[in-house]
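One protein chain omitted, others in place.
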Amino acid sequence: MKRLAPQAHERIDRSKTYQFTWQGESYYAYAGDTLASALLANGIDVVGRSFKYGRKRGILAAGVEEPNALVTLESGGYEVPNARATEIELYDQLNAKAASGIPSLRFDLRAALKPFHKFMVAGFYYKTFKWPQKLWPHYEHYLRQLAGFSEVPQQADAEHYDHQYQFVDVAVVGGGAAGLSAALTAAQSGASVLVIDERAELGGELSSEFASSAEAQQWFSSTKQALEQMPNVRILKRSTAFALHDFNLLLVIERRQDHVSLKQRNEKQSRQRQHRVRAKQVILATGSHERPLLFANNDLPGVLMASAMRRYLNEFAVLCGDKPVLAGNNDSIYALAEDLVKRAGVKPVVLDMRVGYDASRLIAAGIDVRQGYTILKASGSNRVEQVSIAKVYYDGKLWSASAATETLDCDVVATSGGFNPLVHLDCHTGSKPLFSNALQAFLPACDKPARISAGSVNGHSDWQACVQDGAYAAHQILGRLEKSVAPTTVKPELKLLNVAPFFCPTHQRNKIFIDMQNDVKASDIELAIRENYRSIEHIKRYTAMGFGTDQGKIGNVLGIALAAQLLNRSIPEVGTTTFRPMYTPVTMGALAGEEVGLLFDPQRFTPIHASHVARGAEFEVVGQWMRPWYFPKAIEHLYDAQSAEDLHTAVQRECLAVRNSVGVMDASTLGKIDIQGPDVREFLARVYTNAWAKLAPGKCRYGVMCDENGMIIDDGVTACLSDTHFVMTTTTGGAARIYNHLETWLQTEWPALKVYLTSVTDHWSTTAIVGPKARRVIEKLCSDIDFNAKAFPFMDWREGTVAGVPARVMRISFSGELSYEINVPANYGRYIWEQVMEAGKEFDITPYGTETMHVLRAEKGYIIVGQDTDGSLSPYDANMGWAVSLTKPYPFLGQRALTRSDTVRTDRKQLVGLLPHDAQKVLPEGTQLVNAIEDKAMIGHVTSSYLSPILGRSIAMAVVKAGLSRMGNTIYAKTVGGETIPVTIADSVFYDTAKEKLDGEV
Amino acid sequence: MAKFEPQFATALEQQDFNRLNSAAFKVQELRDYGYVVLRVDANTEGAAHALAKLDISVPEPLTMTGSLDSHLVKWIGPSEYGITLPLAQKDAFIKAAKEALQGVFAAVVDNSGGYSFLHISGTQRYEVLSKLALYDLRGQLPLGKVVSTIAAKSGVIVYRVEEESLRLMVRWSFAQHFWNALVKASEEYR
Partner (left out) sequence: MFLIRCPYCGEAREEQEFSYAGEAFIQRPPLTCSDEEWGDYLFKRKNIKGVTTEQWLHSAGCRRIFVMERNNVTYEILSIYTFESKRGAA
């Protein structure tokens, strides 16, 4: 058994046994175990196959830095790919399998390719699969299958995710000794404090000390208890701060339910939550990760980090091996040796590269301590069985090693090659970490405002110093917050672990792994440098070092040190690669939060929406608005079968109803801006191309709006309510943009203009009654307006009472037919629509959608900004010179540009009509146009195209070079499908050119 | 002419308010309020006199004056105030305001139909809203304060006139989306 007898301070709860499945077989472990400790307790060595060579791999670490033990959890909608076994809290019935290992952990295809491994060096993929390019998809498929990661889950995620915004005075990242101490000090000042810790329980590396230090345990319990009782402290456990952005935007992922068995998960709660924290001050108490020593076959299962072995021993009562060899280059290795003796009665062999450490106590206890030694090579088949050791010398600059002096039998090897402070978050905003020779580590620069680091990330190694450093950091930032708490503290002295400089016993035939997840070897770094890569960023990319899901947490610094040695530069000269978010992989679900499905983008609804739904409308999204697209009628078939009209049939029917009788449309989505002030006419004259000085109250006018480049950006009808009060309508999609455009000009260029703008888009609901019988419908609903065509002519508006509701009725038309647009406050919108439907019943009033609206307006040649224009069409190009007044006292926006040499070119693309020679042929919108059948040079494209029911033929609008001067010419449309369709250039007004229909039935 | 009985329907009329009606989180849509936008620079000629006549004292940035019983004046921006008042008094108020401001550079705009007016309460109101709102409503919205911000990708105006609740205005067309977001965000408290 690997599990020891119950230990004081162990994390596991032996009263609760959990069953779990690994690779299809059933095992048992305890509550409190991680999947990694559970696997180790069950004696499982091999947990995966490596990325490139398919080598057997075991558990290397005990936390987030684990590169090897990637697993797939569960299946179906609960499948989690590439989870780290070291972080997974075991729950009952957990089902896990190795992420890699095709077809099995015992036999691996990539391992079978072993004779070819010598060819699979750094840059192998780049060199081998580069050519021929067209075969890359084939290679890619094969390579992806081989890659040592989980398969992508095939089912949609069954769980949901959310976001929460947090605002705090102080965010403390890390719940170890330094973090807890900092949090307590900060909280005592009254500041609001958020503590973020990635583990299930606070304590961090301090937890490993409880077994040997009652004082540490006591300090922890009292601090934790104090924090938990303070109302101004919030503690996020199982939470990883994965990014720190400018202005202290700290992004945190909280795993709310990952530790709960599938059966017990609460569907109402998110599985994971992304906290978006704005902190006035951030304390980075992120800790450090141990790095290993390098030697040949250092990736054998059974070789692991010393600190990990210590955690498994002290927190999980798991002994990773009976015959340990411990090897290190710093003082920390001896603590593990002591714990092994004390807790498990195991006497390890201790190899210390250095000489001089006083190990007399351990030697007296009968432990074999060899100073000036290190491991050259490990060997074994399924796990480590032996190590060859050698004597090493340091000449003040470089290490050298003797030949192997001895071979030691062992079943586990634990190493410590120093510590990597977790500088990641500090570097996310561009800071560069600083190398400390004394610590042989990169430290956070913390040179951005409103942040400070504390604890082992600053190089502290003993817990008391971390506690002191945390309190010191808190005092520093409290000063910045103008808060304080007594007593003040001083910066603690660094107690060095005396980490020896980097050493890698190269020049061996066997592989030495720098980055285990990506199978990057010491020899790959050498090769990259031989091939003249110099920058560490290039070496990284050539070798793929740090490209894995662990982002090289363990290996990168070793790679940098090796590169420095080979390049004969110092480590700071070589520098680090760039640390970018995310610190750890974050699920896509947590990034999206609840903003998926229906909540992905707001859907805007008009007040009449429920009526459209009740009438079976099909909808289309127009700039977030849900607009009725068409209203399909049910079709009765024999034997009671039923179906609905298709788009074409419905639109045909709707168009003819409007042209021959009466239709009704929901026009509520148009943007509406209330404009008031003494300078309103002047303002309109400046923003529209036409004149506004003389428009009388009661009248409306169509206007075209240009940008300063003279190109059309919007159009719409504006009504004059009084000399100082107008209401403008904008296109549906342009409402917000045009409102901002107008405000920008008022606030920046024309602050002297006395005009107030107010958006009233949502206040009004608009029902348009359209068709020759429109008058007969509205007359049934409104008695206080004279609808006689002479009394209420086209482009006038009237105030009145429609169906008992005060309304503004506008006689404007987007179809060429008689049309009344009834505007009422939104809360009466649906009522008015229903009244119109009721009143129109006798005329078979037909509701119609955007598709019919498009056909009707195209028959009249009315443009849709954004469809027929694309930001490069001037009013002249659009054949709308009639809407341009060049004689206004203050020239309108865009006027100057209309005389630019480019704008006055006669061969500009101009908006024209097209009539396909085959009257039943509808050109696809976007189709390119050419002059002659054989031509390839495009002269324009189709912008709108429909089958016109009233004309019984196809029509189109298009932009064509110099098109306005080419009426009657035949040109050709070349479709994507390869067809060439002859068309005649025509006037874009296809229907009722004499405007005889405008007044409706007489 | 037929006899008409106009029917008034608010943006969330069709929603099932029982879904958001617990001690933890409760939302009500208020039908009986009107909303008038007043644009005026208090320093402009004639403004002070007109405002006094209307019993309006101009609020400082992000604050409110008056009360919901007569007219609650909210600061929206410089020279821009949002006035919430009982719907029954709205037309009379607009008439009085237009008369009082005759000849003054100002605008009075009825925007009553532009919004859905929500009353949000419950012990978990801040937990729910902090999933949606970019603004620190818990910490930065004391009594008497008003902010325009974004929640659930929709523009909202949030203000506080009572200790235990928040009031929120969301544009009519966004109301249903906002409702859907509230339903989802409060799910774990039902």
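Here are a few things to note about the model shown:
Read from first to last, the chains carry the letters A and B; within each, the first residue is number 1.
Everything that follows uses one rule, which is that contacts are C-beta pairs under 8 Å (C-beta built on N, C-alpha and C of every residue); 3 or more make two chains touch, one makes a residue touch a chain.
Note that the coordinates shown come from a computational prediction; the quantities given were computed from them, not determined experimentally.
Counting contacts over the entire complex, the absent chain touches A, B. Per the touch definition above, the residue from A:13, A:215, A:749 or A:799 contacting the chain not shown is A:749.
Considering B:7, B:22, B:124 or B:149, the position touching the chain not shown turns out to be B:149 (whole complex). Among B:76, B:94, B:107 or B:152, only B:76 touches the chain left out of the display. For the options A:4, A:158 or A:249, the residue in contact with the chain missing from this view is A:249.
Looking at A:81, A:891 or A:924, the residue that reaches the missing chain in the full complex is A:891. Taking the whole complex into account, chain A touches the unshown chain at residues 245-247, 249, 278, 429-430, 708-709, 740, 743-744, 747-749, 751, 891, 895-897, 900-901. By the touch definition given at the top, chain B reaches the unshown chain through residues 61-62, 76-78, 80, 134-135, 140, 147-150, 155.
Here is the rule we go by: only the chains that are shown with their structure count from here on.
Chain geometry summary: the mean Cα position of chain A and that of chain B are 33 Å apart.
Residues 1-2, 4-11, 14, 37, 39, 79, 105-107, 109-115, 127, 130-131, 133-134, 136, 138-140, 152-154, 171-178, 180-181, 184-185, 187-188, 190 of chain B are the ones that touch chain A when the two sit in their complex.
Listed in rising order, the residues of chain A touching chain B in the complex are 162-167, 192, 266, 268-270, 278, 594-595, 598-599, 601-607, 610, 625, 674, 676-678, 725, 754, 756, 758-765, 780-781, 783, 803-805, 825-831, 835.
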